[in-house]
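Presenting chain A:
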Amino acid sequence: MRTLLARLKERFALGPITEQRPDLAFVTVERETLRPLLRHLRDAEGFTHLVLLTAVDWIEEGLFQLTWLVHDRRRARDIGLRVMVARDAPVMDAVHDLWPTAATYQRELKEMFGIDFPGSPRIDEEFILEGWVDIPPYRRDFDTLKFSEETFEHRAGRGTTDPATHMREHLGIQGGSK
Partner candidate 1 sequence: MRDEDMNERRIGVRDELRKRIVKGPDGIEFEVDPISDYYCDARPEVRPGAYAGIVESLFNWARSESLWILGFGTGCGAIEMRPLMTPRFDAYRYGIQWRPTPRQANLFVVSGYLSVKTLKRVIRSYEQMQNPKYVVGLGSCTINGGMYWDSYNTIKKLDQYLPVDVYIAGCMPRPEALLAGFEELKRIIRAGKAEGANLYAENFDWYKANQKRVIHDWDMPDYNW
Partner candidate 2 sequence: MTFDWMKIPYALLTLIIVVNYGLLLTALVQKIAARAGRRHGIPIWQNYIDLVKNYALRTSISHGVMYYLGPVFRLTGGVGLLLFVPSLYGSEMFSNLSFAGDLILALYFVFFGTLGMALGAGESGHPYSAIGVSRGLSQVTAAELPLALAVFSVALQYQTLSVTDIVAAQQGGITNWTLFTNPLAVTAAMFSFLGSMMRPPFDVVLAPQEIPIGPPTEYHSSYLALMQTNRALFPVAKMVIYMNLFFGGATSWPIFFLKIFLIYMVSALVGVVFPRFRVEQSIRWFLVWAVPVGVLAILVV
């Protein structure tokens, strides 16, 4: 992995690198670097499998973190490429020409986070949600509890057996994240 990263560093401008395990590393890159880097990894380094494409909403920084995880089957190692895109203009380059499966991920991200991938097939069609009218539901500023209470009728009399609540109310033990 070290040698691979060193080789990549010679050819591409890499950002911060996290080595999670000997066979797993994450690299943050600029938007322009991503496609050439992915193509190089796929064609020259043997990372033939796109494991996933996902997003994290860093609402405090105003960023979306996109992660492409690719897998090298022969040497059993993974590398994750991260790109940060601005939250107020979430647009990213599509990679479905490298891996056709990416088109599905891109459709999902468009629907769930509102991140646009221009040129991706059927990107504007509904993916899972039908007739969704609010902001994309995986964004962190979407309050799922509030939405649920406004949209659906709830049945009264719902109790909780949440251990943290029980300890706080009955045993006087403070703790937990709430």
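Quick note on selection: all candidates are chains of the complex that A comes from, given by their letters.
Following the convention adopted for this analysis, a contact is a pair of C-beta atoms (placed from the backbone, for glycine too) under 8 Å apart; a residue touches a chain by one contact, two chains touch by 3 or more; residues count from 1.
Everything numeric here is computed off the predicted structure, so don't read it as measured data.
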Check your understanding: Only one of 1 or 2 touches chain A in this complex; which?
Key -> 1
Review point. In the complex formed with candidate 1, which residues of chain A make contact?
Key: 114, 126, 128-137, 142, 144-145, 147-148, 151-155, 157-158
